[in-house]
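With one protein chain held back, the other chains of the complex are shown just where they sit.
In order of appearance the chains are A and B, and numbering begins at 1 in each one.
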Amino acid sequence: MSTVDTVERIGLDRRLWRGVIAVAAVLLIAYPLLSDDLFYQNMIILSLVLAVGAVGLNIIMGYAGYISLGQSAFIGLGAYTVGIATTRIGGDPFVWVPLAGLVAAAFAALLGVIAMRTRGFAFVIITIAALFILQIVAINWDSLTQGTSGITLPLPRWDISIQNWPFYYTLIALLGASLLLSWWIRRTKIGTGLLAIREDEDKAATIGIDTPVYKIIGFMASAVFLGMAGGVYGYYIAFIDPTAMFDIVISVQIILAVILGGRGTLWGPVLGAATIEPLNELANQQFGGGNSRLLIFGGLLTLTILLLPKGIIPSVRDLLERRTKRGRAALVGGRLGERRALNGRPATATGGTGRNLLEVKGLHKHFEGVRALDGCSFAVEEGTITGLIGPNGSGKTTAFNLIGGTMRADAGEVWFDGRRIDRLSPWRRAYAGLGRTFQITRVFTDMTVLENVVAPLRSFSWRQLRAGAVSGEEAARAEELLAFAGMAEYRDERAEALSFGQRKLVELAQVLMLDPKLILLDEPAGGINPTLIARIAEMIRELNAQGKTFLIVEHNMPLVLGLCEPVLVLASGECISTGTPDEIQRDQQVLDAYLGADFQLEEPVAAP
Amino acid sequence: MSTMLRLDGVVAGYGAGDVLQGVDLTVDGGSVTCIVGPNGAGKSTVLRAISGLLRPSNGAIVYQEQEIHRRAPDEILELGVTQVPQSDALFANLSVRENVLMGAYIARRDRKLVERRYAEVSELFPLVGERSDERAGNLSGGQRRSVEFARSLMLDPSLVMLDEPSVGLDPKALKVVAAAMKRMVEAGKTLLLVEQNVRFGLRMSTHGVVMESGRVLMHDRADAVLNNPEMTDLFFGGTPTKAPPPTAARA
Partner (left out) sequence: MTEFIQATAFGLLIGGVYALFASGLTLIFGVMKVINIAHGALLILGAFLAFTLWEQFGLDPLASILITAPAMFVLGLALYVAMIGPLRSAPLSSTVLLTFGLALVIEAVMGLVWGNNSRSARPSYFDQSFDLSGIVLPKAQVYASIVAILVLALLWLFLNRTWTGRAIRAASANVQGAALVGVNIARVSALTFAVGLATVGAAGSMVSVLYPFLPGSHYIWIARVLSIIVLGGLGSLQGAVLGAMLLGLAEVYTQTYISTAWATAVPYVLIFVVLFFRPQGLMGTRLREDVAV
C-alpha cells in the first residue's frame, strides 16, 4: 500500500500531499543557492546518499522482502571504481560515475546468482559476507586499491564559488532517478511479482514468476544508483579507504531508514533517511562518534524491530485504520457480483480428444515414515473434466504438489503435453500451460484484487514484465477475467478483506491469467455455500467448452458425480480405479477404499 | 459398565464457525469406542475439546463425575486422560527410550515411579525394550505409532484417545498397531479413537459413533454401526435418510 493511500486515509487531499512534496523538492534544490552554510549542505549531501541507498534497498527489501545488510558494499564499490579509474586512467571523476553504477549492478547480479537458490535469511548472510569480503579484498589487494593507505582523489577544479553544487545536484538527480525506478517497478508486473515473492514465494512460483530472476532484477535495481552515489560520495570525500567505504554502520543506517520510514512505500525511505542522517551528525559532533554512534544506531535497530517492526508510515496507517473503520462494505459474506461470460472461440469438439494431456507414471513420495504416493500412475485426457477422488491420506494433494512442482518426487515421471516436466521449476510448468489452485486459498493479501490477477506471468518476456499492473493490456485482460468470475467490482480492494469464497474466485482468475491448458483444482467446493459451488461449476463447464482441461480433487460427491467424467480413484498412494461416475459408484474396490481395508481381527478386542 | 466420559450438547469452534454443533456422546469404562464420519464432521475436534486444547462455548464434558471442559490441558493430563495426536508427535532425534520417558515428564521428580512405569510399559510393548537406544526417527510407521502409544501410557491414564492411529500405514503396520491397541485394552485402558478407516476402526471397537457436520448421527455397538446400510451412503455421497439435514457450510 502506498504512502499516497495512507495520506488519503489521514484525510489529506492527494493533491495537498503532492504539493508538500513539490515544495520540499523546490526547497531542496534551491537551498545551495540561498545559503552558504557548508555544514548543512554537507548534511544534506550525506542524507542524499543515504536516501538513494534506502530507496534502492526498499526495492529488494520493502517489495520483495529480502533483507540486505550489505548495501554499503555498493557505496564502496562505486567509490573505488571512480577512485581507481580516475587515478589509473585519468579524466574527471564524474565521467566514471556511470561505470560505478554498472560495477555495483554487476556485483549485485553475481551475488544474486549465488544466492538465488537460497531463501530469506541465507540471503542476509550472503550480503553480510559480501560486505566483509570486499573490505578484506580492499585491504589486501593493495596493488589495486592502495590498501589501507587509501586512494586520494585530486581536488575539484571548478570555481570555488560553486562550492559543492556539482555533488549536491548530481546526488539530487540520482535520488530522483532512483525514485523514478522504484515507482516504475512498483507499477509494473515486476513490482507485483516482487510483492508476491514477499508474501508467498512458493505460490508466486506456481503462477509463472521466475523467482530467482525477479530477485536478481530487484537486487540489481537496488544497487545501480547507489553505486553511482557511492562514486560521487567518494569524490566528495576525496579520500577512499576500506574502513570508511565498507562501513557496516552505513548499512545499518540504510536499513533503519527503510524500516523507520516504512517498507514498501515510495517516500518512506526518503523520510527515514532524512531522520537518520541528522542523528548521525549528532552522534559524531556531540558524542564523539565511534562507540556512541554504534550504540545509537545499534540500539535504534534493536528497538525498532522490537517495537515498530512495520515502520512509521505503516504503523500510523494501521492505527488510523483501527480508528476510522469506515463502512468499507462488509466484504465477508457479501453477495456475489454479476458474472460475464467469456469471450473466446469454443473448442472444435467438446469432450475428450483422445489424447492424454497429462500422464503420471509411477510416482513415489514419502515423508518421514509415511508413504504418500506409492507407484501412482494415471492419465488425464485432453478436453475432459476429470475428477480425482479418494479417502483422506490417499495422496491426492501430494499428487497435485508433484504435478505442479511445489514438491519433487522421489521417483516417477510426469508428462505434460508431450513433454516430461518433473524436473522443471514450477514457473516453467506454468509457462507450459499448467495452472493450479490450492485447497486453502493462497492470494496475496497485501495487494489489491486486480494486482493479484495481473501478477501471473504467461511466459517470460520483457514485454510482459514491463506491462503496467493497473492499466494497459495486461490489466485489461485481468479485468476481463475478474468480470468472468463476478469479482469485477472488488478490483481495488485489498485481497485481505475478501471472504474465503471470494478468494477462491480470485485464485481462479489468477490461474486463468496464465491461459493454461490444464487446470488443477484442489477442492474447489470446500467450505463454500451451494450457490457459489453452482457458479464455480458453471464456470468450469464454460471454460471446458472453450477447450480447457480440468483435473479436480473433490470430496463433494454430488458435485463430482455431476460434473466430472471420467473419475479417477486414489487410495493408499495408488490409482486403483478409473471410470464413469456410475461405474465408480458401483465399484466394490472403491467402496472398500472408502470404508477402509478389509481388516479382520483374529480375536475380538474386548467384550461389549 | 459405568459411564466414564460424557459429552452433553458440546458446541465448539475456531472462530469462523462452530465445528461442533451440539455433540452428545458417552464412553463406557473398559470399552473401545470409535468415532467415524466424513471429512469435516468434527471428529478430531471432539478429541481436542476433551483434552482441553479447545474450550466449548456451550455444553459440558464430564469425566469420571468431574466437569473438565474448563480445565487446562495439563490438569486433564493429570486426571488420567491422554491423547496420541494424528500428526507426528514423536521426537525424531531422541532415542526410543527417551521418547517414552518424556511421556512421564510432568512426573519426573518421582524417579521410582518413572522407572516402574517404564518397566511396565516396556512389558506391554516389547518394542520399547528391544530398540530402546535407537533413534526414534529411524523406525517404520507402525513402530513409531507404537512408541507414541507407549509414551501415552507412562502416566498410567485411564482414558487413552487416539486420533487416526491407522493413517498412512500399510496393512502390515496396521496389524502392529492393532496388536498394540489390544494390549492397552487388556491392561485396563478405555480407548476412544477417531478413524478415517471405517472398517479398521469399527472392527477394533466395541462401540461406534457416527458423526456428520458437527453432530452425532448414530451411537451403537460397533458391529451394528458397521453393518448399517445407511452408513455406506453417508460415505459415498448420499444423504442418509435418518439424519438431520446438514447445515449449509459458510461462504
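Going forward, contacts are C-beta pairs under 8 Å (C-beta built on N, C-alpha and C of every residue); 3 or more make two chains touch, one makes a residue touch a chain.
Just so it is clear, the model here is predicted, and its values are computed rather than measured.
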{"item": "Candidate in contact with the missing chain, chosen from A:302, A:461 or A:580", "value": "A:302"}
{"item": "Option touching the unshown chain, where B:8, B:88, B:134 or B:223 are the choices", "value": "B:88"}
{"item": "Sole contact to the chain not displayed, among A:92, A:200 or A:515", "value": "A:200"}
{"item": "Residues of chain A (touch criterion as defined above) contacting the omitted chain", "value": "65, 67, 69, 114-115, 117-122, 124-126, 128-130, 132-133, 136-137, 139-140, 200, 202-203, 248-249, 252, 255, 290-292, 294-295, 297-306, 309, 397, 401, 406-407"}
{"item": "Hidden partner chain, residues of chain B it touches", "value": "73-74, 77, 83, 85, 87-94, 98, 101-103, 105-106, 108, 151"}
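Here is the rule we go by: only the chains that are shown with their structure count from here on.
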{"item": "Length of the line joining the C-alpha centres of chain A and chain B, rounded to whole Å", "value": "42"}
{"item": "Chain A to chain B touching residues, read off their complex", "value": "333, 368-372, 391-393, 499-501, 527-532, 555-558, 560-561, 572, 585, 591, 594-601, 605-608"}
{"item": "Contact footprint of chain A on chain B as seen in their complex", "value": "30-32, 38-40, 88, 92, 137, 139-141, 144, 166-168, 170-171, 174, 178, 181-182, 185, 195-201, 203-207, 221-222, 232, 235-238, 248-251"}
